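Heads up, the thing below is written out as structure tokens.
Missing here is one protein chain; the remaining ones are kept as they sit in the complex.
Labels for the chains are A, B and C, by order of writing; each one numbers its residues from 1.
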Amino acid sequence: MFLINCPYCGERDQSEFSNGGEAHVKRPENPDSISDKEWAEYVFVRSNPKGIFYERWVHSHGCRKWFNAVRNTSTDEILKIYKLDEKPPSLDEFKHTLQTPSGEPELGSGNFTVKK
Amino acid sequence: MKEIFSIRGLDIFQKNFQQVVLRSKGGDKFNEIVNKETSLLPPSSNLAITNNENFLFAKQSFDQWNLFYLKEKKHEEVLKFISTVNSDEEILASDYSYGQVYFEISGEKRNYYLNKLTHFDLREKKFPVFTMAQTLIAKIDCSVYNLKDKYLITCNSSFEEYFRERLLDSVNV
Amino acid sequence: MKKKYSIFNIIKNTLSKNENWQKMWRSPEPKKSYEVIIVGGGGHGLGTAYYLAKEHGIKNIAVIEKGWLGSGNTGRNTTIIRSNYLWNESAFLYDHSLKIWENLSSELNYNVMFSQRGVMNLAHNEHDIKEMRRRISANRLNGLDSRWIDTNEIKKLVPIMNTDNLRYPVLGAAFQPRGGVARHDAVAWGFAMRADEMGVDIIQNCEVKKIKTENGKVLGVETSKGFINSEKVGVVASGHTSVLAATAGIRLPLQSRPLQALVSEPIKPVINTVVMSNAVHAYVSQSDKGELVIGAGTDGYNSFTQRGGYDVIEETVRAIVELYPIFGKMKMLRQWGGIVDICPDASPIISKCDVKGLYFNCGWGTGGFKATPGSANVFAHTIANDKPHKINAAFSLDRFVTGRLVDEHGAAAVAH
Partner (left out) sequence: MSAINNTKSFHLISSQKISFTFDGKKYTGFKGDTVASALLRNNIKLIGRSFKYHRPRGIYTCGIEEPNALIQILSEHSEPNTRATVKRIYEGMVIVSQNRWPSLKMDIGSINNLLSPIFSAGFYYKTFMGPKGFWKKVYEPIIRRTAGLGKPPKDFRSKSVHHYHNVDIVIVGGGLNGLIAAKKLINTDYDVLLIEQDSFLGGVLNNSKKIKDIDGQENVEWLKNTEDLIRKSKNIKILKDTLVTTYNFKDHLIAIEDKAVESAPTSYKSELALHKIRTKHTILANGHIERFISFRNNDLPGVMLASSFEKYIHRYGVVPDSNPIIFTNNSSTFSLLKSLVDLGCKPLAYIDYRNNSSIEKNILDFLKNNNIQTYTSSEIEGCDGTNILKEVSIRDDKKNIIKIKTSMLCVSGGINPDVHLFTQSKGLIKWDSKYLTFKPDKPFQNTITLGSASGNFNYQSLNEEVNDKLSFLKGAKEIKIKLNLNTADDLNIREIWETKHEKETLWSKSFIDLQNDVTTKDLSQAVSEGFDRIEHLKRFTTNSMGTDQGKISSINSLGIVSKILNKNISDVGTTIYRPPYSPLSFSAIAGRNTYEFYDPKRKTAIHSWHIKNNAVFEDVGQWKRPWYFKLNQSETMHQAVQRESRQLRETAGILDGSTLGKIEVKGKDALEFMNLMYTNAFTKMKPMTSRYVLMLGEDGMVKDDGIVSKINDQHFIATTTTGGAPKVLGDMEEYAQTEWPHLKVYMNSITEQFSTFNISGPKSRAIMRKVFSEVDFSNEKFPFMTFNTFNYLDTKVRIMRASFTGELGYEIYVPPKYALELWEKIFRNGKNLGLIPYGTETMHLLRAEKGYVVVGQDTDGTVTPVDLNLNWMIGKKKKDFIGKRSLSRSDTSKKNRKQLVGIIPIDKNKNIEEGQHIVEIKSLPSNIKEPIEYLGHITSSYHSPALKHCIAMALVKGGNQLMGKKIFVSKSNSSETVESEIVNPVFLDPNNRRLLS
């Protein structure tokens, strides 16, 4: 249970929010013009990175507003929150925490106890 | 108004207000329409509350306001206002008058008891006077208005009995 | 079998002060090249290597594990085994597995303690009843031992259950007597030992960093111990599968979510079956050690941290204290989390993909343990023959394109 800083209501317990999966996945504008495979990609396939993840949240038990977040899925740390109409931050901003694709972060992962 | 109980530093009153939920991007026209009805300007900063003796007006999000009629009017008058507002196609006004229940909670131990039911940070430095918040209390969606010496808490009326029992329970157990 | 276990062998070893036990598996350094590489040393991966060696004559295999054997979901789950799924495709797959379970201890000569104490799914409302009656009927036609039991029978099987004095009363249950639980670690160890005996190299503490491909074909894997060559790579890495797939440019319809479980302090036997409830999210069995093993739900966001939200634990515990009044005086001993990979239709993927020689066994979500031997068995077939076994044909990747999903949560079946 982490904390999420709702851009409209302030910092609240995560239990007030619902996650909306990967951010910046645009619904195809002309669904009829794309192939079944492309459509399936839109409906069913989302990135699932270990590390930096651009995702959506909604303050479902608060103001019901959607917004975006950048979170490190290997530690759950939220690195940035931004509104839907704001430009997504560049990946470079998070280079220091970037652990993708598969490495375990030294700190904050579920897997290490002892310092090497 | 009915008193639920006053005990051990907690006083709870149940109130009957009328309420209108307004959705709009704001602006002069919106201000004008509501000002005419309420003699209030809608608060412009998010989560802020303004009031006079007849109305309480809170901005709940960037495109949403809650208007309370503190003094009960004939329902048709409220509906008339709603209909006036709705004639503007850029605003949605929905009547919330009798679908919500209203609890006024005061007493020195109100934070202590409410924090048996909610994780919400009620400390004044986090929840300033004359602001509002939407959060979970006793596992249901509620709005809380910090009116300095008391909180006004509202929730859907289907939860009325449940919510009242939870408030009582928080003091009794 | 080189290592033969029996009571006589235990006594013999006892007399020699237990100093002559052999290692269950070797710890080899990886070779330059293998015929097949399995990525992931959990039950599914080790089982796959075992069946490749045993049934398909392939001995030059490496199982590569980032941590230690069984350190992922194999060692973290609540060990429930059943096959009473709604759709034919699922029922056939899970029952294939259940049938292997029934003979697995003697097949491996290693006691995986498969305990067929029965599994019941409780119904708490009219909708549950309708769904379960439908499922039971489908199960019966598919030859599965699934039946409806009323509250009297539930009370007989689980006397400590409160069926009527609760917010959502228990109205009956779907019961599968052949279901049960098993000793999760032992499954991994048993498969590992027998695979190792047939020449499979089990390489622990070796992380696969990249699946190397060229011209649509697999070349091998880049690991923390160097590059290892192989024309066939099977990925069975549960929560990390999509991360590995991404290194080969493959996007899978998977999301990795935290799933938590907990155990109570041990008490004398009190609950002699597995009880699951979807509506109030509580499932409970009692281990042979006496601990109540309790499964909680998944969190609603992607995470690789192996920890979930505390509120999810609370959600389950408040349901079980109402359902079992004696639990009011019990205590939680340990809680932990794993990473489950969830498919949009709550069914697994056991499939080839666009890259030749690359195979995936994933998407088991919250219920993969029960499928361990069956999944391993058909996955080995798929890798060896480069085409699916008829049992896993429906669990291919192209179902998301055609729309032919095996939608187990659409059908409101319990996912665990």
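In the analysis below, contacts are C-beta pairs under 8 Å (C-beta built on N, C-alpha and C of every residue); 3 or more make two chains touch, one makes a residue touch a chain.
Bear in mind the structure is a predicted one, so any value in this text is a computation, not a measurement.
Although it is not drawn, the missing chain touches A, B, C when the whole complex is taken into account. Among C:149, C:270 or C:393, only C:270 touches the chain left out of the display. One of C:48, C:105, C:176 or C:396 touches the chain omitted from the figure, and that residue is C:105.
Among B:15, B:119 or B:150, only B:119 touches the chain left out of the display. Of the candidate positions C:150, C:314, C:354 or C:386, contact with the hidden chain is made by C:314. Residues of subunit C that touch the chain left out of view are 5-7, 9-11, 14-15, 17-19, 21-25, 27, 68-71, 75, 88, 92, 105-106, 109-116, 124-127, 130-138, 140-143, 148, 160, 166-168, 183, 185-186, 189-190, 204, 264-270, 272, 280, 286-290, 305, 307, 310, 313-314, 317-322, 325-336, 344, 401-405, 407, 409-412. Although one chain is not displayed, subunit B still touches it through residues 21, 23-24, 63, 74-76, 79, 86, 89-92, 94-100, 115-116, 118-123, 126, 138-140, 156-163, 165-166, 169-170, 172-173.
Interface residues of subunit A with the unshown chain, by the touch rule above, are 1-3, 13, 18, 20, 27-28, 30-32, 34, 36, 39-40, 42-43, 56, 58, 60, 64-66, 75-76, 84-85, 106-115.
Just so it is clear, only the chains that are shown with their structure count from here on.
A separation of 49 Å divides the Cα centre of subunit B from that of subunit C.
With centres taken as mean Cα positions, subunit C sits 28 Å from subunit A. Under the contact definition stated at the top, not a single residue of subunit C touches 2 or more other chains.
Chain contacts: subunit B has no residue touching two or more partner chains. On the subunit A side of its complex with subunit C, the touching residues are 1, 14-15, 18-19, 21, 36-37, 40-41, 43-50, 53, 55, 71, 73-76, 100-102, 108-111. Taken in their complex, subunit A has these residues touching subunit B: 8-10, 12-13, 15-16, 59, 61-65. Those residues of subunit C that touch subunit A in the shared complex are 67, 207-210, 240, 242-244, 246-247, 251-256, 300-307, 309-311, 337, 341, 344, 400-402.
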